[in-house]
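In this view, the complex is presented without one of its protein chains, the others remaining in place.
Just so it is clear, A and B label the chains in written order, and each chain counts residues from 1 on its own.
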Amino acid sequence: MGLVEFAAAKALASSAAFLFTTLLLMAAAKRISTCVVLFAVQCAVITAEILAIAYVQRSGEVLAVAILVLIVKVIAIPYALMWIVKDIKAAGEVQSSTTPAQSVFITAGLILLAFFAVQPYARSLRVDMNMLAAAIALLLTGAFLMVSRKKALMQVVGLLVLENGIFLAALITTFGMPLIIEIGIAFELLMGVLLMGIFVFRIRDTFEHLDVSKLRSLRG
Amino acid sequence: MRIAISVVQAVLLLLLAPLVRGVISRIKARMQNRRGASVLRPYQELLKLFRKEDLVPATASMVFRLVPPLVFSATLVATLFVPVLHDSALLGMSGDFILLVAFLAISRFFLMLGGMDGGSAFGGMGASREALVSTLAEAPLLLGLVAVLIFTHTTSLSTAAHWELLQGFSQITAVQALALVALAIVAIAETGRIPVDNPTTHLELTMIHEAMILEYSGPSLALLEWASALKLTLISALLIGLFAPWGMAAGMSLVAVSIGLLAFLLKLGAIVVAIALLESGMAKLRMYLVPDFLGVAMALGILAIFFAGMTR
Partner (left out) sequence: MAMTLLLPMLIPLLGTALVLLCRPARLATQVAVAVGVGELLAIANLVRNLHRAASGVLTSPYFRADHLTAFFLVNIAIVFALVLIYSIGYLRHIPEGRFSSPRWFYALLFLSLFTMVAVYLAGNLGLMWIFVEATTLATALLVGFYNTKGAVEAGWKYLIVCTVGIAFALFGTIALYLAAVRSGVPQEAALDWTTLMAAAPRFGGSADLVKVAFVFVTVGYGTKIGFVPMHSWLPDAHAEAPSPISAMLSGVLLNCAFYALLRFESITTRAIGSGFPHMLLLIFGGLSVIVAALLMVVQRDLKRLLAYSSIEHMGLIAIGVGLGSVLGLYGALLHAFNHSIAKCLLFFTAGNVRENFATLRMDKIHGMARSLPWTSGALVLGSLAIVGMPPFGLFISEFMILMASFGAGRYEIAILVLVSLSVVFGALLYHFQAMLGGEETTRPAHSGLLGTEFAVISMCVVSLLLLGLRVPNALTNLLHLAMGVLQ
């Protein structure tokens, strides 16, 4: 095997490890822009997986999905998020209700939980257990980020990580759903992020801060 | 032959240690747009200190005088456990990682005693801070080492390096990445570099290691400074041996050992540059954030052990 192919195969085999690394780094991050970059890296890893599947199955449809994910999730959505972060100058810092070490601990715990949850299913579904555990870990960590972070933009990032996990789980178990569905889902995600961006601006304008833990006037 | 190589190894580390310090300072100076002192400056410092008089505080006890040679020899003995040029260290045996950690702990313990024995307030402060940092750093250190050892199916550091040499590049996994990051964080804490401790500070309230050796002078101070530099080189060699041992001599031939020497110097250079860049790029953490920093290392260590157990 050539060196390039060897390196590519090695990189793919450890893509689960890359995903875990991005999760841990996201948990410990102190700035929202760091999290957005890490999200882009996660999506890039997932795109690499899709490309590998397209190569193995020699399927043009899967290749189209890979290009779609690349454009929407690796480029468009992080760009939109970074634009929002720059435009709202107060949104630089991640305000978390847990310290970085606690977040890393909890994320590590969630990763372990994901492995335990996936064990009975991986064999019966005949998929790589590491990747399935990575998908579930993305889901759980996304939920954790949404709950523990107080800035509105971080909730959006947590939501995107959660959706990434679901998308990855779909990818490795089904090797791609019909193309039109994939296009619809990607478009939806983009629209969703744009809409959330609009709302972030509105929150900033009406409340003059972006701390969603302070949005508690409607209760009961 | 093996003993000869090991003696050469130990002397090499001993002689390289001040150079490592010098190069780091020079690179940092260059990054701050200064010219910086010569890389041989630490040697000149040591020679200068050996020629000076050894002043002992009036209130100090025997412990104060015992500490420098004790710390120096403990660190020197610790180097005999680490595979540097050759993939079997002189004292490499089953379970030697515990002895390595123990010797490092002995040197640290006596350093703390010496700091308190000096009678100054800063010595005590440095000792208590060092106690906190080292307590928190011990667990990730052991966890990281054990994770690598589980992964390589051995109990000795030398055998682990040997195993990794045999595997070539095909066995790089998440375990090693996690253990590397955990041990790197611990290394920063153990050797007292930024962001845990600033080795070049002159403000006593920001010191940890420097505060403990504040009262020493002359040859005692020289021994302590040399021991500190040796510890930095030792831990770097440990990381290289465990995570990037390629190039190390597997056999006893002169050619293999020379290649091993060259490879080691290259990798040490890379680590030195990395340390310099890290120190220039980050600010020192405030003391109450250091446990947080080490907590991250602990979490990564636990994760590394878990993955190691799973991939067996």
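Here, contacts are C-beta pairs under 8 Å (C-beta built on N, C-alpha and C of every residue); 3 or more make two chains touch, one makes a residue touch a chain.
If you're wondering where the values come from, they're calculated on a predicted model, not measured in any experiment.
For the chain excluded from display, the touched partners among the shown chains of the whole complex are A. The hidden chain makes contact, of the residues A:Ala13, A:Met129 or A:Met146, with A:Met146. Touching the omitted chain from subunit A are residues 125, 143, 146, 152, 155-156, 159, 162-163, 166, 169-170, 173-174, 177-178, 180-181, 184-185, 188, 191-192, 195-196, 198-199, 202-203, 206-207, 212, 215, 217-218, 220.
The rule is simple: only the chains that are shown with their structure count from here on.
Between the Cα centres of subunit A and subunit B there is a gap of 37 Å.
Across the complex, subunit A is touched by residues 169-170, 172-174, 177, 291-296, 298-300, 302-303, 306, 310 of subunit B.
Partner subunit B is touched in their complex by these residues of subunit A: 10, 14, 16-17, 20-21, 24, 28, 99-102, 104-105, 107-108, 111-112, 115.
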